[in-house]
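Yeah, one chain of the complex is gone here, protein chain that is, but the others are all in their spots.
Let's turn to subunit A:
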């Protein structure tokens, strides 16, 4: 069935094991899915024993393991108190557990943040894919909010938040299309880069970049017409929590757009082996296959947060022309458009 031998390439092995374990433990899934995942878990736990540093760090962190029939969802913030804080890193870990982010992931991105706007650098696939994602976003959002797509600024009057905006690759086109954009990222360097680049053009200089997390925005009580989170959820420690935060950020009747990579064998071959190791499009270790979500899982965790996925599309790369196209094939990259029910 599923037990594909996990890649064990030396770059970030520690991170992958611990984070997957935490995520798997924390997420409530359907029984069938859970058993599938538990099989994955046992293998990971066995690998854990080889790395004593992380023994007590995150594995048994005091989070309740929910039984699938009692609680459909986790309590919003896992309790940090039972854990004794012996090491210096515990303060950070405490914070890490209250947010859905994985810090090693942040460090990965902080290391290459200067290259965000280098269209030949490590973010080249993102730049290449950007027009295609925007075409999907444009058509779905225009349809949902009944906007005329034949105008240069169809998103005029819409408030959009780009969670995990990075260097602003998505935020800037959204601002050019007329939206009031707030860009959010947990890596300070990214926000700086995004700010500098956006200031080059008066249209995009109106973007509000904030270095924070989705959870903190929820705590502030902010809400938006549309919430974008593209290529973020596979780097997040707790996708279900993350989706809850995204849902809380959306106004009733608003839209959520999430894009990620499918946890399929084809995606392993394409997005990890080909992209990272053969073609060197991405730095090694950018993605962990076990962090990917299948479309069904994404639909489910969004549903748990009262967000209904209405449309889904895949991105396919034509190797001859080098162009990305929208298609029905969701086996590698896919994007989902979802809405929150309007009140009443």
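Odds and ends about this structure:
Everything that follows uses one rule, which is that contacts are C-beta pairs under 8 Å (C-beta built on N, C-alpha and C of every residue); 3 or more make two chains touch, one makes a residue touch a chain; residues count from 1.
Everything that follows uses one rule, which is that contacts and distances are computed from a predicted model.
With the options "Gamma-tubulin complex component", "Nicotinamide-nucleotide adenylyltransferase", "Proteasome subunit beta" or "Ubiquinone biosynthesis monooxygenase COQ6, mitochondrial" in hand, the undepicted chain maps to the protein name "Ubiquinone biosynthesis monooxygenase COQ6, mitochondrial" (source: UniProt).
Note that of A:211, A:299 or A:325, the residue touching the chain absent from this view is A:211. Set against the missing chain, the residues A:182, A:229 or A:339 yield one that touches it, A:182. Residues touching the missing chain, restricted to subunit A, are 88-89, 91-92, 95-96, 103-104, 106-107, 110, 113-114, 116-117, 119, 127-128, 130-131, 134-135, 138, 149-152, 172-177, 182, 186-193, 195-202, 205-212 (touch as defined at the top).
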